[in-house]
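Worksheet: the structure to be examined is printed underneath.
Selected chains only, in their assembly positions.
Every chain is named by a letter (A, B and C) in the order it is written, and numbering of its residues begins at 1.
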Amino acid sequence: MPTIFFYGPKLDKEKSREMIKSFTETASRLTGIEKPAFVVYLRESSHDNVGVGGELLKDRMEAEHVKGKD
Amino acid sequence: MPTIFFYGPKLDKEKSREMIKSFTETASRLTGIEKPAFVVYLRESSHDNVGVGGELLKDRMEAEHVKGKD
Amino acid sequence: MPTIFFYGPKLDKEKSREMIKSFTETASRLTGIEKPAFVVYLRESSHDNVGVGGELLKDRMEAEHVKGKD
């Protein structure tokens, strides 16, 4: 019955598979609960709906990109 | 003030109505809190962003579909 | 694999059973997904860690209680 939520960037199908497999194996081993009981939700979050340190992530990424060009 | 989140497949409008109505009536009756205080969020989850038993649900559905055809 | 979260007051065991049973039956019927795939989390929320309308619920309850006594 354990449930895992991942909030982060969109992953392609191969990476989604790997994340689900790895999270489930680790959590099953550490809890002693069999793997079929685990559900993993990959909840996509884009740069224009998340803020870090008080700034929209999109703004911060653009600022760093400009700085990186100097 | 109670809040209910449902993570699952997309529902059409009629089924969304029924789920919201039923969840709210049940929870209102059991908590003794009046219905207007309840909020229900239907959060869609598709087969390529959820994993069950360590596998992407999409892969599992396709495998079962193939097996079902045997 | 669908998952339901309920944020609200603590329920005794009998009411917890009823809520879990009713939510699962309703959601199973509306989604067409079999009941064993459903997980319901009852996440307790007390009056001093929830706010409604900008006020701590505890304050609001006490204010209403006083008013109710007039």
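Rule of thumb we're sticking to: a residue touches a chain if its C-beta (ideal position, glycine included) is under 8 Å from a C-beta of that chain, and two chains touch if they have at least 3 such contacts.
Since the model is a prediction, treat every value here as computed from it, not as a measurement.
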| item | value |
| --- | --- |
| With 3 chains placed, the number the full structure-file assembly comprises | 6 |
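One rule holds for everything that comes next: only the chains that are shown with their structure count from here on.
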| item | value |
| --- | --- |
| Chain centre separation (subunit A, subunit B; CA means) in Å | 21 |
| Cα-centroid distance, subunit A relative to subunit C, in whole angstrom | 28 |
| Euclidean distance of C-alpha centroids - subunit B vs subunit C, Å | 16 |
| Residues of subunit B whose C-beta touches two or more other chains | 7, 45, 50, 52 |
| For the subunit A and subunit C complex, residues of the former touching the latter | 1, 3, 39, 41 |
| Contact footprint of subunit B on subunit C as seen in their complex | 1-9, 11, 15, 18-19, 22-23, 26-27, 30-31, 33, 37, 45, 50, 52, 57 |
| Complex interface listing, subunit B residues touching subunit A | 7, 45, 48-56, 58-59 |
